[in-house]
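What follows is one structure encoded as structure tokens, with my remarks underneath.
Removed from the display is one protein chain of the complex; every other protein chain stays in position.
Now for chain A:
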Amino acid sequence: MASLPRSDDSRFGLRRQVRLAGPIALSSGASLGPVDIAYETYGAMNADKSNVILICHALTGDQYVASDHPVTGKPGWWWRLVGQGKPVDPARHFIICSNVIGSCMGSSGPASVDPATGEPHAMRFPVLTIADMVRAQAALLDHLGVERLSAVIGGSMGGMQALTWPTLFPDRVESCVVIASTARHSAQNIAFHEVGRQAIMADPNWRGGDYYADGMVPSAGLAVARMAAHITYLSEAGLTEKFGRRLQGRDAKTFGFDADFQVESYLRHQGLSFVDRFDANSYLYITRAMDYYDIAEDHGSLARAFAATRARFCLVSFDTDWLYPTAESRAIVHALNAGGAQASFVELSSPFGHDAFLLECPELNRVVDGFLRGGRA
């Protein structure tokens, strides 16, 4: 990275945060402002600003797409796709990743302080949509002096943002990569999220969302929400292969309710480690935004949603992903074909279910790399 042109501009680099005056007009009719956006940039913008790529993160993700996480110390969540020698490469691209509004990693959300009252917003924060997250990203691009995106890329909820981009800003997006995602949340998707929300709100520590003052957070509820959601990220075959019915650190069942099984122990660990890094109210707000997401509903039909854009699209699904199954991607592709858009779509094979988009998948890298280079051919 040492040879890269570095900008002295304080807007660019790792661990940036900006307060935008806004206000941003939200889908609900409410408005939000001022708006804090936490973000990172990698690489440098070229002279004609034609190498800008926006990466959108998933439900519990963050802006640390390709740098070590400041809390967990883990490498960037999409280091397999973004980094030196990867399909999205700071040596060639100017890469932006921002924390979605409603989250809790530095962008405005229920845990951030309302400047009007000096108190955390908590549940007084306005309900958001995926489109609102995209509007906030567009405001960030304005701040960074970026007019057009060479590509917007996301997986899962990141894919929802990527797909929303050309519907809201048809002239600002040249290409769009949507991985393991969908154009709408299904009844089943909403149902799983409702289980998680109810778990949080049933926690006596939740107290209508006003738990920030004394540090007694609804961690039990949030952990259960994470456990339920985590099951939807994995495949049955993957769980069977990883845990089967194996017992956890014991030779026989206890005839009690400890975590006898490895899979129980694993889920409890997932839940407990999650509460250290995530805010329960943010979880409510972001899952709500995903449930409200339906591009066809917003625009009359999917085909109409994409009628105004000239963007190229690349969609990838995974055969074992039952959260956002291949049929969802296929429906998007059919709408794009009907509109004559340049679209590519492939279902890749992986044993890992929905989580496959974050894991080792050489085919995914090959597809994304080829697609991104294809625009320059």
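Some notes on this structure:
What we mean here is this: contacts are C-beta pairs under 8 Å (C-beta built on N, C-alpha and C of every residue); 3 or more make two chains touch, one makes a residue touch a chain; residues count from 1.
FYI, contacts and distances are computed from a predicted model.
Per its UniProt record, the hidden chain corresponds to "Methionine biosynthesis protein MetW" from the list "ABC transporter ATP-binding protein", "Heme exporter protein C", "Methionine biosynthesis protein MetW" or "PAP2 superfamily protein".
Of the candidate positions A:113, A:195, A:213 or A:338, contact with the hidden chain is made by A:338. Not every partner is drawn; the one left out touches chain A at residues 312, 314, 330, 333-334, 337-338, 340, 342-349, 363, 366-367, 369-371, 373-375, 377.
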